[in-house]
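Up next, subunit A:
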Amino acid sequence: MTLSLKKINCFYGKAHVLKDVSLHLQRGEILCLLGRNGAGKTTTLKAIMGLVTPKSGSIMFNGRELTKTPPHIIAKLGIAYVPQGRRIFQTFTVEENLKMGLLVRGGGQETLEHVLNLFPVLRERLKQRAGTLSGGEQQMLAIARALCTNPQLLLLDEPTEGLMPALVLKLLDIIKSLKQQNIGVLLVEQRVEAAFRVADRVALIEGGSIRYESTSDELASNVDVLLKYVGVKK
Partner candidate 1 sequence: MVKMASMNVLLETVQLSRRFGGLEAVKPTNLRVRQGEIRAIIGTNGAGKTTLVNMISGRIKPTSGKVFFKGRDITRLKAYERVAIGIVYTFQIINIFKNLTVYDNVVLAVQRGLTKGRWGVLGLDQRLVDREAEKILSRIGLSDSSSQIAGTLPYGYQRMLELAMALPLKPELLILDEPTQGLSAEEIERVATLIKDLAKEVTILLIEHNIRLVLELADTVTVMDKGAIIAEGRPREIEENAEVQRVYLGI
Partner candidate 2 sequence: MKLENRRRILTTHLSIILVLFLLQFVVPPFHATMLTRIMVFATYAVGYNLLLGYTGLMSLGHAMFFSTGLYTTGLTIYYLDLGIVEAFLLGILASFVISALMAFITLRTSGVFFLIITMIFSQVFYLTTLYFNNVTYGDQGFVLTGKLKPLELAGIIIDFSSNVVKYNFALTLFAFSFLLNLRLVNSAFGRILVAIRENEEKAEMLGYNTLGFKRLALIFSGIIAGISGSAYALIFSYVGSSFAFIHNSINPLLWTLLGGAGTTIGPLVGTGLMLYLIDFTSSLTPHYPILVGAMLIAVILGFPPGVVGGIRRRWLKWLP
């Protein structure tokens, strides 16, 4: 699996939201895209998923150009997107939500079992209407559903938001374990800690441009960059 963004430019009306953004991701790699609100993190994910069409640049996934491909085809190709804000089907049950995920790439009982083992609390709530779950549970459901599509590439937009500390750690462990399954992860976050815990590489985005890219170890020791782009006073 390879994902390659080359000089992507996106606009919202007249606003130039992504400026010549280039990224690269291999199978089994975790790349963390760090940046503040409004920097362009979510737009990057949306561009990959086909929800936003870049004015120029190319997005190659396993050798195939994505920029003119509709989102549902991109999903079938093996990219799963978990947007910010727990976007699940409120009126479906937990089980039905997960089954929606299975449908995308023909996953079966085995996949479902595997995912439920990762998130045991969802197993207890299978027949419950998703809208009645707590915020954090909905977040877990959103991620579980994405995993039910057996993706090659997982796009996560601030997945730890609203989760209690124990779950944040658990989720980050789950994300890390995806490496063994050769799944690539593009993780968008505001919190540096997440990057350090799981990411192989990090890219910092600000004002629509990638300002810095390195391995996460390098970033951890680069205090100036940390201060400048993430505002961390560690």
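Keep in mind that, in the parts below, contacts are C-beta pairs under 8 Å (C-beta built on N, C-alpha and C of every residue); 3 or more make two chains touch, one makes a residue touch a chain; residues count from 1.
In picking the candidates, the idea was that all candidates are chains of the complex that A comes from, given by their letters.
Owing to the predicted nature of the structure, the values given are computational and were not obtained by experimental measurement.
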| item | value |
| --- | --- |
| Touching candidate - 1 or 2 - for subunit A as found in this complex | 1 |
| Candidate 1-facing residues of subunit A, complex | 36-38, 84-85, 121, 128, 132-137, 139-140, 158, 161-170, 190-191, 230-232 |
